[in-house]
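Structure below; questions to follow.
Shown here: the complex without one of its protein chains, the others still in place.
Just so it is clear, A and B label the chains in written order, and each chain counts residues from 1 on its own.
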Amino acid sequence: MSGKELPKQEKRRWGRIETNIADLVSGVKENKFSSIARAISMVEDEDPLLRKDILRKIGTSATKAHVIGITGPPGIGKSTLIGNLSSGMMARGITNGVLAIDASSPFTGGSLLGNRIRMQDKLRESHVFMRSLANRGEKGGLSRSAIGAVRILESAGNQEIIIETVGAGQADLDIMNLADTIVLVLAPGLGDEIQAIKAGIMEISHIFVINKMDREGAYFAMKDIEDIVSMDDHSGWKRPVVGTTSNDNDSYNGLIDAILSHRKYLEMSNSLSVKRRYMELETALEDEINETITSKLKKKLLEEYVSGKGMGHDRLDDDPFSIAEDLLKNFLEYSIE
Amino acid sequence: MEDHKGFWHSKLREASERNSSSKDESLEKWRKNTLEPWEEKTGYKPREFINSSGIEIKDVYTKSDLPEDQEKFLGLPGEYPFTRGVYPNMYRGKEWTMRMFSGFGTPEDTNARLKYLISHGETGLSIAFDMPTLYAYDCDNKRADGEIGKCGVNVSSLKDMEVIFDGIDLSKVTTSMTINAPAAVLTAMYFSIARKQGLSLDKIGGTVQADILKEYIAQKEWIYPPEAHIRIIRDMMIYCTENVPRWNYISISGYHIREAGSSAVQELAFTLADGFYYVEMGKKAGLDVDQFAPRLSFFFNSSINFFEEIAKMRAARRIWATALKEKYGAKSKRAMMLRFHTQTSGYTLTWQQPHINIVRTAFEGLAAVLGGTQSLHTNSYDEAMALPSEEAVKVALRTQQIIAEETGVTDTVDPLAGSYYVEWLTNRIEEEAYRYFDKIESMGGILEAVKSGYIQREIATTSYRRQKRIEEGKEVMVGANKYVESEEKPINILRIPGEAQERQIKRLNEVKATRDGKRVAETLERLRKAMEDPDKNIMPFLIDAVESYATLEEISNVGREVYGGWKEPIII
Partner (left out) sequence: MAAGKNQSSSKQRPPKILLAKPGIDGHDRGVLVLARAFRDAGMEVLYAGLLPTPEEVIDTAVNEDVDVIAMSLLNGAHLTVFKRVADLMKERGIDDIALVGGGTIPEEDKPALEALGITGNYGPGTPLSTIIEHVRKRAAEAREKKMGQD
């Protein structure tokens, strides 16, 4: 996508972090796709030091991004919808980037990242950066990658960041915590699938889309959802229901309007990015605790063991686990008092 | 369709009831007294016997595996439901048509190959086109670079077709053109050549594939969204029904579905489901089913599991006849008859030890004949590597001639009828096809099932499963995963020289320089108007455009502007 903008022989590597991270960061800030791509790889590799390094250098950005989570059952046309939504926003001068999440196999760690096909042409035409992220099923793993990727896309000057998820499971809900605005995509004739969705995601969605409005039963599907939201109490936000049709570009304007008006609503109530900042802090803390406290504490307890302080006697013959348990217990009791 | 809601559901129920085999006490006794002691004595190790469709095969079949009223589902040859063949005397009366697929490089090369085959006794012409032609890109398009003439002949304008058929009297041959997305344009070109030869359109005969549904399912060669192609095919159907009585405008093809990795049942079910769609389309367009259904022909694959293929073809005839009669209200026998062309499987061929492919092809060809095919293409042994050489094509043709004239399998009609196994398998495959029809019906029809990617995913799953079975040695491919030879000698293969591209571009430039540009613009503008108006028939406008020497891509670009393009659903 960045074909024309790329200078020849542009340095793409980031391995030589000492020398190149500055280039990489300035590349991100210039919205250079190859730099954005490599920076996201860095946060995807589960090396907390690297991740911290790059995200720190990227820092907070002048443009504040609004994160849109798009979810809904498989086969509902989310990818096509995102292609149209994204290019529709670009046409209005609203810069945006897209992240698509796919699930990994819990057994092999492999994954099929299939979401690109139906949106890539539109995104390429509109010069939108898109990246697929695998949900590797590790606790917190995806949210870390996604949080970092959102930060990077924000720093590249995107006003809107669209995240597509597969619409199932805990990892999905985690991602939805990152989103300021959750858009639930449905289609006529879903029946059972709607019932299944109602359970969780329905409650937390801010906007409903009935996709494939050209299909039979669209009107009733829309009416169904309108009936549900009419009894809503969503802290002052009246949840809109909008219709889209893939071959009708104009139909996406309604969705864009709804998204922008939710953004406005969040801004007015000072709640834009609040959840995201909280998640960022949460993972940062976890990383800090893991990397800093863990190693410091380990060092201190080992010193105590060697010096015999707090242990009373030499326990050379004990099993290491009981010693470790005692050391920690002693320390916690001591420090909490 | 509305008045037949659940038609397939009830058919499925009937079939599964019929196929639940009754208890056979003498067989149980045999198992206990004869089989088990034998297995014990010989140290038999149980293993899996399944065919490509995952149907489990029993050790022995008896009368108890067939329904009481089995005869009712067989009929006699040439009679409903045509399980035993569409013609009363089959090959005793007339051999099948030996139709060898050809076409490569430039139109001149293809013209020479066609003349060669005619002189060797081939009874029908069959033309393959290269990829740019199949996707309606001219030879000078940047995307087509390196692909001209590689997988078939290149046609960019009417001029190329004139060269292909130079010196061939279209009233003396029938031509089958393997083309789908741009089928209407190529058809228009063929009609135009006939007119130039002074022939009226009722004097020519042939087939275009024009089976667009299987493109979205398997071959993946499309230009526009499905609805646009369907509309164009509808126009061609109406035009030819009225004007070209010997033109078979749709050859509903399972071949590619199978080559894409499907099972025999999937090939059968998805192909017939496509066929039903076209019948419904014709009816919706106001055509009389007894008039247009006889023009629909089929194209099946004959793969390596011998009896499964035969059973598939016999089941196909029965299902089609049943549906046409019961669901679509056909009255004439011809409308209920499923006639088909067969090609042996390319997928089963190996590049290792290529000459053993001759043997595979012979068995597959034999299965097609025992399955009652109307015409047959036998693959050449070098086909796993590249386009066939002349020598390899001759061997393939001789293979058919041996089946026809030496083996004696044609002496009687449907020689396998009454075989417990074959009849049981025919019944089972029919039932499994009904299972798919029922599912497709519940999804809102084949078009929805294809657009959502359901059909494609089913095939991809089967294909991967088979690949893994081969990998694990559960399925044998001689020469590839068993009886492998350490040193393989490369065979002599046909290469398409790069000049094909240059020559084609040169001719295209000449065409563009000498045609009447104003006329081209006018015919294209009229075509656009016709395309925008769904009540118009675009065929006459296509013929005009073709005759003004508008190129294939120029013509198709009008459609691209009117209808847009298409991206496949996500199936990985």
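Note that contacts are C-beta pairs under 8 Å (C-beta built on N, C-alpha and C of every residue); 3 or more make two chains touch, one makes a residue touch a chain.
Treat the numbers as computed from the prediction; the structure is a model and nothing was measured.
Note that the absent chain touches A, B when the full complex is taken as a whole.
Among A:Leu113, A:Val229 or A:Leu297, the one in contact with the hidden chain is A:Leu113. Only one residue in the set B:Asp145, B:Asp169 or B:Glu448 touches the chain that does not appear here, and it is B:Asp145. The chain not shown here is touched by just one of B:Gln219, B:Ser389 or B:Ser548, and that residue is B:Gln219.
Those residues of subunit A that touch the chain absent from the view are 1-3, 6, 8-16, 33-34, 36-38, 40-41, 44-50, 104-105, 108-114, 116-117, 120, 124, 129-132, 134, 136, 138-139, 290, 294. Mapped onto subunit B, contacts with the missing chain fall at residues 130-132, 134-135, 137, 143-147, 150-151, 215, 219-221, 259-261, 350-352, 384-386, 460, 463-464, 467-468, 471, 477, 480-481, 490, 493, 495-496, 567-568, 571-572.
We take it that only the chains that are shown with their structure count from here on.
On subunit A, the positions that touch subunit B within their shared complex are 75, 79-80, 112, 114-115, 117-118, 121, 189, 247.
Across the complex, subunit A is touched by residues 444, 452-453, 564, 567-572 of subunit B.
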